[in-house]
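All protein chains of the complex are present and in place, except for one that has been dropped.
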Amino acid sequence: MVGSLEIVFVLLFVGAIVSGVMRSWRSAGVTATVFVALATVFAWLAGWKVLLGGGAAYGLIFRLPTLGSELAVSLDPLGAGFLLVITGVSLAATIYSIGYMSIYRDKSPGTFYALLQLFIAGMAGVACVADWLFFIVLWELMTLASYFLVTFERDDPAVARAGFKYFVMTHVASAGLLVAAIVLWRLTGSFAFGAHKAGLMGASSSIRNVVLALYFIAFATKAGIYPFGDWLPDAHPAAPSGVSAILSGVMIKLGAYGVLRVFWGLGGAGAAGGMMTWGIIVASFGVLSAFVGGLTAMRENDAKRLLAYSSISQTGYIFLALGIWITFAGRVGLESLALLGLLGAGFHILNDAIYKSLLFLSAGSILYSTGTRDLDRVGGISRVMPVAAAAGLVGVLSLAGLPPTNGFASKWVIYQASISGGFQFSPFIAAAVVAFFVSLSTLAYSMKFFCTAFLGPSSTEGTEPRPIPGTMSFAQAVLALICLAIGLAPLWAMRLVSAAFSSSLPSIYRNGFFGGMSTLGAGGEAPAAWSPIAAVVVLLVCFALAQIIRGLGRSSARSVPGWYGGEEHAENDLRFRARGFYSPFNEAFPKVYLRVPVPRLPGLGRLRSAFDLDTWFYNPLVRGGERAVNKVSRSHVGIPQLYMIWQVAGMVLVIAILFLIVR
Amino acid sequence: MHAGTIAINGLLALLLAPLFDGVTRKVRAIVHSRKGPPLTQTYMDILKLLGKEDLRCTTSAIFRFAPAAAFASFLVVALLTPMGAYPGTGLNGDMIVWIYFLTFGAAAIILMASASGNPFAKMGGAREIMLLLSVEPIVVASLITAAVKSRSLLLPDMSAHNFTAGPSVSMAVAGVALFLALQATLGRLPFDIAEAESEVVGGALVEQGGPSLALLKMALLMRQAIYSYILVQVFIPWPALSPWPLMLVSSAVKVAVIFVLAAVIEAVSPRLRIDQAMTYMSRVLFVALAALAFAAIGV
Amino acid sequence: MPTEIKSALPALVVIAPAAAAVLIFAIGRFTSWLKEALALAGSACALVASYEIGLAAFRGSALTSFGRQLYADSLSAVLVILISGIGLLSIVYALRYMRHQAAPGEAQHTTTPRRLAVFYGWLMLFLSTMLWACLSNNIIMLYVAVEASTITSGLLVAFYWDKRALEAGYKYLMLLTVGITFALFGCVLVYAAGAHVIGGARGLLLSDLRSVAGGFPVATVVLASAFLIVGFGTKAGLAPFHPWLPDAHAEAPTPVSALLSGVMLKVAIYALVRTVSMFYPGFAPISMFVLALGVFTLVIGDIMALAQDDLKRMLAYSSVSQMGYVLMGFGIGTPLGIYAGLFHLLNHALAKSLLFLATGAVTYSTGLRRISDLGGLAKKMPVTVFCFFAGALAIAGMPPFNGFQSKLALFIAGAHAGVWWAVILGLAGSLITLLVALKAAKSVFWGKPSAAVSAAAVKEAPATMTVVMVILALLCLGIGLYPKAVYRPLNAASAVVQTVTSGQPALEAPCPGALPVEAGTPSAAPPDTSTHVLPRR
Partner (left out) sequence: MSGVSAPLIHTLSLAMIITSFAAVEARNLRNATIAYLFQALLVTGLLAAYSVQNPALIFWAATALVTKAVLVPWFLWRATAGAEQETKPLINFGVSAVLLLALLATMFKLMHANAGLFIDVTGEFAALAQTNLAVAFTIFVLGIYAILTRRDAIKTVIGLCLLENGVHLSLVSLAPAIKETALAGIATEVVVTVYLLLYIIGGIREKFKTTDTFKLSELHW
C-alpha cells in the first residue's frame, strides 16, 4: 500500500527531477516550492495522525530478513515530531529561496533546487526509518546533498574548503556510526532499532560503552557540539541562506534526534549506573558548547557566523537537557525529573528550529539587501524591510529567551530541569548557573545582531540597502508568528512535544495553563508551566498604566535632530560599529570568567585559540599527517633496482611468514 | 494571591522607589557636607518631567514605546517580588520569570538606545549589557543558593524557608555576595557605568526627554528597589512581626537602610572602568559560587 | 562441478580481438577509419560472445573449448564480460582521444595514422590476452596468458615514447616479467604436485587440480602459494610489489590506463584467486595471510594516494588501495567475503575506469594533469564534473553509489568473520580514499580557474568521450541503487570460488550487497544462491 508517507518521498524525488531541468530561478523556485509544499502537506497528514493518535505508521518497501534489515517508512511519534519540524522549516526556507536565490545569477537553478529537495528527502527519510542500516544510508544521502548545497558558491575556494571540512568531518563520524551498527548487528543479527536496543542492553558494559561512544561522537559531530562540530561555523555561513536556515534549524537537530534514538529506554534496567555517567558526559559536553558558542558569538561580527556560533550554543542547551534526561531516566522516583529534561530538550529543539531558521533567513535578508554579512558595514535596514525587521526582532527576542517568546518557554523548562536535577545531583546546579550566564550572553549577541544591522542610521559603506521581495518577508513573518504563538501557548506546543515522546505532560503542566506563574513542589517534583497569557496580560496592564502615566502631563511631542554633544556630524561618523559592542567585555572576559577557575590563564588571544580547534588541533593534525605521508611516499625513489629489491625481499618474507603460519 | 497584595506590591514599588532615591541623595549630600535636597525631591523631578514636551529624534516605534515597555516590565518584576514579609505579597512568581523580566526591561532600554541612533546611547546600551553580564550571574548564583536551600524556585518559598529555618552559612555567604554586587545592580557609583553622565552623558537615556525620561527614571528606580527588596526578603527576612503591615514597614525600613549604605559607598568612591568593575565582580561571583557550593553540601 | 558444455564461444572471445589485431597490423594503416572499425568490431564481437557465455554460465553450466583448455565458468564469465565491456568502451573513448592534436601542456602528442594502427593493434592483442587469461584452464597457460598481457601492454605504456613513457615502459616490463616469473615457478610447483596425484595431463587443468589441492605436501603448498601470491600479486599491484603501477598507469595513454587499472589488475587478482584459493580449504592460514596482505596494500595505497599531485598517479595509487579491498574480501574467505570481494572488483573496475577517462577528458581539453595546475573547470566541462564526482564518490564508498554497496558487504563480511582489525582499517582506508578523491575533485573542478586553465581555451570533451563516461557513471549509480541487478552473476561467480574455499559450498551468509531488492520479494534470496552453488550431480 502507498501511504501518504511514501508519497512524500515520491513527491520530493519527482520535484527534484522536474525542478532540476528548469533554467530560470523563478520557475525552478516556484516548482520546487509547490512540490515541497505538497510533500509537507502529506508529511503533516501522516505526522499529525501518528503524533496525536499515537501508534505508528508503517509501510514496508522491502525486507532483507537474512540481514535482519528492512527498508520501510515507519513513523513513530518521535520521528513524526521531527518530520513535522523538518518539512515545515524546509518549506519556509524553500519559499524564502524563491526570492533570495536571484542573487546567484550565474549559477544553475536546477542543480540547487534538485539538491535542496534531495536534502529534504534525506532528512525526512532519516526521521522515517526504524533500521540503522538505512538510517545510515539516508544519513549519508543527507550529508552528500547538504555538502553540495554548502559548496554552492564553489568558485570561492574558502567555501569549497569549508564544505570539504564539513563533509570529511561528518563522514568520519558516520563511519563510526557504521562500525557501531555493525557491532550491534554482529550481536543481534539485525539492524532494527528495537533489536539494537536489546543488544545494547544485553551487551557487556565495555562493548556498550564503546558503541555508545561511537554513536554519541557521530551525532554530536552532526549537531555541532563543541569540540566535535568544528565544521559548523565554517559551513553554515558558506551555504546560501535558505540552506543555512535548514542546516542550522533542522539538520543539526537530527544529531539530537540520534542521541534520543540511541539512549531511548536505555535507562534503568541494570544499566542505570552507566547511563548516569553517560548522562553526565552528554550534559557536560552540552554545557561546554553552550558556553563556548555563546562567548564566541559575542565577539563575532559576521552576521551568519554569529548565528552559527549561537547554533552551537543552543544545541548545547539541548544536549544539557538530554543529559539530564539520560541521567535520571528509569531511576525510581525521578521519572518526572527525567521527563522534565526530555521535555526541555524536545521543546527547545522545536523552538530553536523555528527561531534559528528565522534568524538565518533575516541574516540572508541583510546579505540580500546590502550585499554584505559584515555587521560593521550594515545598519538601519529596518527602513527598507519593516516586516522582516519585526520578524527579526521576534527572532532575537526568542533567541535571547525573553518572555513571552517561545525561546523563553523552553529555556525555562531546561532551567527547571537542571536546577531541580541539581537538587538530586548537585553538579547540575553549576550547569544551571552557566546556562543562565550563557543566556545573558545570548541576549548580548542577539542584541548586537539586531541593533547593528536593523537599527540606527543606515550605513553608507555597503551598497544602498534595497528592499527584499515579498516571498522572503513572508517566510520570515510566518516563522515569527509561530514563535509568538508557541510563546503565548507553550502548553499547546508542549503537549505535542510530550506526545512525540509518547508520554503525557505532568499533571501540574496540564492544569498549570491558567494557574499561577509557577509552583515547584519539594523533592524535584516537576513544576508547573508558567502562564504566559497571564504574564502578558499583567504586562499589558502595566504597559497601559505606563502610557497613562506618560499621558498625565499632556505634554506635546516634538521631533528633533539627535543630540551629539552639540556638534554636527556626518551620519556615518555616528555609527556605533558592531566591533565596538562589548569590546571591553571581550577583552576582559578571560580575566573575569576564567581566572578564578583556571588560575593565571594567559590573555584572550591564547584563550580564543584554546577554543579554536582549527589552530591547535585540526591544522596540526592535517600538517602532521601530510608530513608522515610524505615520509612514506619518499620511499618510492623511482630506481628500478630498489623496487626489485622490494620484490625479492617481499618474496623471501612471504615464504618465511607462510612457513611460520601454515602448519 | 488575591488582587489586594498585588496592588500593594505595585503601590509600594511605585511610591517607595522615589523615596529611597531621595534618601540616597540626602545621605550623599550629608556625606559631602551639603544640605541636600528634600526627601521628596525625586517625586518632584518625575512630576516635572511628565509635564515637559516629549522630544523624538527618530520615528522608530521601538524608540517610542520602549520606555513604557521598560517601565511595564520592571513593574511586573515588582509584582513578582515579595515585598511584605512572609507570606510574601505579590504574584506567586518563580526566580526564572523574575530574572527574565528584569532582562526584558534591560533589553527594552538597549533597543531604545540603538533605535535612537545616538552613539552615546548605543555605548550606554552596550555597557548596560556588559554590566548585566557581570552582575546577573551573582544574583542568579545567590538566588539558586536560596533555591537549593528551600528546594523551591519560588521567591516567596525561598524567603519563607529562610524565615523558618533561620540563618545558615550558605545563605549568609550568598547574601554577602548579593550585597557586594548590589552597588552595581543599583547602578550607582562606583558602578554607574551605563549612565555615567560625565562620559556618555546619560548613556541609554541621552535622547529621551519629558514623560519618556520620567518613565525610564521611574523604571530604573523601581529596579533598584526591587533588587534591594530581594536582598532583604530572601536573605534577611527576620524578625517576624505579628500583623503583616508591620512586616511591610520593617522590610521597607531594611531596604532604606541598605540604600543608606549604598549612598555612603557611592559618595566616597570614584567611578571604576568597566574592566575594573568586571574584575571586582568576578571576585564577588567567586563568593557567590562558594555559597552555592556550601548549599550543595548542605550547610 | 557445474555441467560442462563444449562450445566455440570461449575460443571466439579470445580469437575475435586477436584476429582484429592481426588485420589492423596488416591493413589497418591504409585507410583512416579501418583500424578503428576493426577494433570496434573485434571488441564488440568479444562482448557479445562473452555475454552469451555469461548467459550460459550463470545458469550453472561451464563452457569449454579446445578440449577443456579454455574453461568458462561463471567466475570467468564475470571477468570476461567486464573486460570486453570496458574494452569496448575505452576503444570508443579512444576514437577521438587518440587522434586529438596537442593541447598545450604535458600531454602534447601528435599521433600519426601509422602509430594509431600500432596502438589499436596492440590494444586488441592486449584485450585478447586478458580474455585468454580469464578463460584459460591450463595452469601453465594461465601464466602464459598473464605474461602475454604484460608484453602486449608494454608498448602501449611506452606509447608516447617520451622520457617518462619510456621509463615507465622499462619498469613495467622489467618488474612485471620478474614478478610473473615467480608466478611461473609457483604454477610449475602446483602442476608438479598435482601431476603426482592425478597424472600429468589432468595435472595441468585448474578445474581438476582444485579437487586434489588439499592433499599436497605442506612445504610445496607454502612455496607454491608464496610464489603465486608474489607473482600474480606483483601484477595485481599489491604492496610492496606495486611501484611499477603508478608509473605505468600514469604514463600510458588514458584509454590504456583505464584498461590497466580497470581490468588488467582484475585479471591478475583473478589468476591469484583461481590458483591460491585452491589451498584455502586445506590450509586456512593462507587466507589469513592474504587478508593481511590486502589490508596492508589498501593502507599503503591510500597513504601514497594522499601524497600525489598528479591526477593519474593519484588514481593509480588509489587503484592499489582498492585492489587491497578486493583481496581483503578474498582473504576473509567466507562466502560473503568472496562475494564482497568480487562485488568490489566489479565496482572498482567501473568506477576507476570512469575516473581515468574523466581525467583523460580534463587532460584532453586542458593538456594539464597536475592537480595544483588545475582549477575551476566546473563551468567549462559540466558533464565531466558530474562523471568525476560520481566516480570519486563511488570509490570512496558513499551511498547511493556502487562503492558503498560492496564496501558495506565487505565490512559486514569482516564483522561476520570477526576480523575487526581489518574492518576498522578498511573503514579508515575508505575515509582516506574519500579525502583523496574529493580533495582532487574539488580542487580540479571548483574554485577559481587557474592561470593555466584560463590560458587554455577549455571546452567540454567531444561526445564520443562524454557518452562513454556518462554510461560508466550511470552504471555506478545504477548498481548502487539496485545491486540486485548484479547479484545473481556475482553470487554464481563467488559460488565457484566457494566450492574451493569452504568444503560446503552453500552461501550460508546473506548478500548485503544486494540491499535494495524490489518491493515484496522476500530478500537476498538464499534459494537462488543454492541453485547456483550446489553442484549438479
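Chains: A, B and C, in written order; residue numbering restarts at 1 for each.
By definition in this document, a residue touches a chain if its C-beta (ideal position, glycine included) is under 8 Å from a C-beta of that chain, and two chains touch if they have at least 3 such contacts.
Bear in mind that the values here come from a model prediction, so they are computed numbers and not experimental data.
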Quiz item: Missing chain touches which shown chains?
Solution: A, C
Quiz item: Looking at the whole complex, which of A:Leu481, A:Ile639 or A:Ala656 touches the chain that is not displayed?
Solution: A:Ile639
Quiz prompt | Full-complex contact with the absent chain, from C:Phe58, C:Tyr191, C:Phe289 or C:Tyr482 | solution = C:Tyr191
Self-check item: Which of C:Val80, C:Val118, C:Leu131 or C:Val144 contacts the chain that the document leaves out
Solution: C:Val144
Quiz prompt | Full-complex contact with the absent chain, from C:Leu204, C:Leu291, C:Leu315 or C:Leu431 | solution = C:Leu204
Self-check item: Option from C:Asp208, C:Glu251, C:Asp302 or C:Asp373 whose C-beta touches the chain left out
Solution: C:Glu251
Self-check item: Interface with the undisplayed chain - residues on chain C
Solution: 138, 140-141, 143-144, 147-148, 150-151, 154-155, 158, 161-164, 166-171, 173-174, 177-178, 181, 184-185, 188-189, 191-192, 195-196, 199-201, 203-204, 217, 219-220, 223, 246-247, 250-251, 304, 307
Self-check item: Touching residues on chain A - with respect to the absent chain
Solution: 630, 633-641, 644-645, 648
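Operating definition for what follows: only the chains that are shown with their structure count from here on.
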Quiz prompt | Co-neighbours of chain C and chain B - touch as defined | solution = A
Quiz prompt | Rounded Å distance between chain A and chain C, as computed from the means of their C-alpha atoms | solution = 44
Quiz item: Taking each chain's centre as the mean of its CA atoms, how far is chain A from chain B in angstrom?
Solution: 36
Quiz item: Where does chain A touch two or more other chains at once, residue-wise?
Solution: none
Quiz item: Where on chain B is chain A touching in the complex?
Solution: 1, 49-60, 62, 67-69, 71-73, 75-76, 79-80, 91-94, 96-97, 99-101, 103-104, 106-107, 110-111, 114-120, 122-123, 125-126, 129-130, 132-134, 136-137, 140-141, 144, 147-148, 151-154, 157, 201, 206-207, 210-212, 214-215, 218, 273-275, 278-279, 281-283, 285-286, 289, 292, 295-297
Quiz item: What part of chain C is in contact with chain A in the complex they form?
Solution: 167, 170-171, 174-175, 178-179, 182, 218, 221-223, 225-227, 229-230, 234, 240-241, 243-244, 246-247, 283, 285-286, 288-289, 300, 303-304, 306-308, 376, 378, 393, 398-400, 404, 408, 411-412, 415-416, 418, 423-424, 427-428, 430-431, 434-435, 438-439, 442-443, 446-448, 509-512, 514-524, 526
Exercise. Using the touch definition up top, name the residues of chain A that touch chain B in the complex.
Key: 380, 382, 393, 397, 400-403, 408, 412, 415-416, 419-420, 422-423, 426, 429-430, 432-433, 436-437, 440-441, 443-444, 447, 450-452, 455-457, 516-520, 522-524, 527, 530, 535, 538-540, 542-543, 545-547, 549-565, 574-576, 580-582, 584-585, 587-588, 591-593, 595-596
